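Below is one structure, written out as structure tokens; comments come after it.
Note that one protein chain of the assembly has been removed; the remaining protein chains are unaltered in position.
Now for chain A:
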Amino acid sequence: MSTATEAVPAADAHQQHPLGLYFKIWGLLFLLSALSYMVDVFQLQGALRWTLIVALMLAKAGLIVAVFMHLRWERLVLICVVVVPPAALLVLAGLMVLESDYVFTARMLYFR
């Protein structure tokens, strides 16, 4: 599909890329989803299960945001505006893990 890339003046004009790229990413997303389903089919447990779940999740999310949403072709300032604030959510999640561990312990000690 060489016609896709011609007459595109700059990356910030219109997001147009070869169709083959989308098909590759599409296939890759199918593969990664199948693999994450396999994690459940084979009932993997413990650290292995969590490593696979999180790694596959982040890989899929990265592909969707970078290619399907064209973020990798945007200017760095837009990438930062989109990617940096959600990092605050990781802080929230970390705090809530500590908090809910504490709530669980308190419930087990006093409310059972």
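In this section, a contact is a pair of C-beta atoms (placed from the backbone, for glycine too) under 8 Å apart; a residue touches a chain by one contact, two chains touch by 3 or more; residues count from 1.
As a working rule, contacts and distances are computed from a predicted model.
Protein name for the hidden chain, per its UniProt entry and selected from "Cation acetate symporter", "Na+/H+ antiporter subunit A", "NADH-quinone oxidoreductase subunit K" or "Heme-copper oxidase subunit III family protein": "Heme-copper oxidase subunit III family protein". Within chain A, the residues in touch with the undisplayed chain are 3-4, 9-10, 12-17, 19, 22-23, 25-26, 29-30, 33, 36-37, 39-41, 43, 49, 53-54, 56-57, 60-61, 64-65, 67-70, 74-78, 80-82, 85-86, 89, 92-93, 96-97, 99-101, 103-104, 107-108, 111-112.
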